[in-house]
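Below is one structure, written out as structure tokens; the observations come after it.
Every protein chain of the complex appears in place save one, which is left out.
== chain A ==
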């Protein structure tokens, strides 16, 4: 069975690894130059200094300027990051969907399932081997991406918990890739043709990923709230790396006055019309900035939960696929 699986998929495995290596050859130099610039701008220091509570105002301002320069130089790479997010889906399309559908489309399932091993064992060995290969690949991808995208995330306020960069690194890609493959396999057992199975896999993957990302992920842990006054010197203090879910300005009684914004006025500052700062927005004395956020140190916890959800979905889909395979003739 192992020999058969290898013989059947070796060409595909070769091209997958080739593509992976080509991608690495492209991304590693970019990553290296990004890291060089990052340390040349002194941003490595900044990261450690900004993490301290007693950071001086001047340091903060120089660092912000540095991050801005870095961002304008490499910000376009965020687009590349978006493209890289599609890789798990591609693995699902080209490894998952054909696994059963191709056999049925070519009729070879009638050959292989009537040999001495039986189709349940056939399915388990195939899923196991392809799954193991996929886990290795996805782990390499996740770790590589963690390294590659790190300077970009450091430079961004959201940090690693932000959308897209969260999905790109750590262990979450393992969950996504396994899920994509399992979805492809399952779709192949239902539609039994490669192209429909691939189409369904793509649509299903996007749907589930988006739903989890938008609906579930912000609630993995109760979000924290933070408030700070609207009067203060310099630029507002924002803890880098926190994932801000919602923010706004509230009046002392708690009513939201202005959503998705924050206000900072110098102490005793006046608005354009001479009234107290923010009065034109309807702010009463004592109004404060408010934010609902997930703190940066929950990154690995969230990664674990996200991966767990997708691995569980993958296991469920593979179980259903094995059950369906017993009905295909």
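FYI, a contact is a pair of C-beta atoms (placed from the backbone, for glycine too) under 8 Å apart; a residue touches a chain by one contact, two chains touch by 3 or more; residues count from 1.
We take it that contacts and distances are computed from a predicted model.
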{"item": "Name of the absent chain as recorded in UniProt (options \"Glycosyl transferase family 8\", \"Branched-chain amino acid ABC transporter permease\", \"Methionine import ATP-binding protein MetN\" or \"Nitrous oxide reductase apoprotein\")", "value": "\"Methionine import ATP-binding protein MetN\""}
{"item": "Omitted-chain contact residue, chosen from A:107, A:222 or A:285", "value": "A:107"}
{"item": "Residue numbers in chain A that touch the chain omitted from display", "value": "1-4, 7-8, 11, 106-108, 110-118, 120-121, 326-329"}
